[in-house]
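Left out: one protein chain. Kept in place: all the others.
Presenting subunit A:
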């Protein structure tokens, strides 16, 4: 028996040695750069649908013609997992979408090539988004586009409840009143998802937010935040506001399209979804009402990441420059309903699409996404707690968020 065990151990050791010493995990040296002409770039995108994939492929084809480089575009099935695997295997795509949730993890791990200093007109990009994609004081990647939240109103239900255009709510009190008036007969005044990515607008309107501006300290347990969530709780308790799941829908837009909600808080992707699934619905998008501290909304974006380990970094940055140019952003906006992240292009967009005015204007006072390493689970837990906001104490929820966030911040720095 002893000899057998020994033999087995020797075999294991041999295998370990064989694999461990081989270069299968790759070196960790600075990646050698390819400087020749006609380079080949790989792009990985997390697409929202066929329209987006097609638009990106068309843009890339135009770039190929112009630059002489070849580019392949691949749409990811599970972006986080595919990127994580390619980073671990040291074969990342050259250019890829970076989700704001994951940005800090990748930046902290040194997987992103910070090319912000190579973009001369970086100031043209919206400020809240630039600060979201800044790590260690350096702009790491350019925001691909932008989306903001506004209030969508079902005009038919609005008229039926005896309301006019003058009644579009501009304050919390007005929102409470119209929501109550619109509720009844299978319709809920306001329906939205049970996550901070929607309910956070009320925290912002009350003058609070999860972190300070530099994302270095937690400010979750502040009084304004509690006031914002307290307001949401009071709406939920009155029955004039419900979560999308409570009315058997997966998001606010679905409830809105099905006529179960008279109002919802959604971003500019609503336009495309309504056109596709509920083309007959009549609605209008108005700015979110102002809270005690004025107007507030949230902005979302992905950025164009360039891999630190890419052998074609300068070509990749060149491609990103092309894809994030004003003209190209306007083309993307036409194709799949996102807004340009460049201020100059946004002005053109506002002229072209007057119906999106509320979303465009919201860029002026929007809060960018939280991008702190290891915050995915903290914010996930916050969303879980928000599910029970109707019965829970907002202060307790925010205190937990504060504590969890502080621990993650301590671990991240």
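Rule of thumb we're sticking to: a residue touches a chain if its C-beta (ideal position, glycine included) is under 8 Å from a C-beta of that chain, and two chains touch if they have at least 3 such contacts; residues count from 1.
One rule holds in what follows: contacts and distances are computed from a predicted model.
Set against the options "MetI-like domain", "Fumarate reductase flavoprotein subunit", "Binding-protein-dependent transporter inner membrane component" or "Phosphate transport system permease protein", the UniProt name belonging to the omitted chain is "Binding-protein-dependent transporter inner membrane component". Although one chain is not drawn, the whole complex shows that of A:108, A:177 or A:357 it is A:108 that touches it.
Listed residues A:248, A:277 or A:327: the one in touch with the omitted chain is A:248. Looking at subunit A, the residues touching the absent chain are 7-8, 11-12, 15-16, 19-20, 25-26, 28, 80-81, 84, 87-88, 90, 101-102, 105-106, 108-111, 245-246, 248, 373-374, 376-378, 380-381, 384, 387-388, 391, 404, 407-408.
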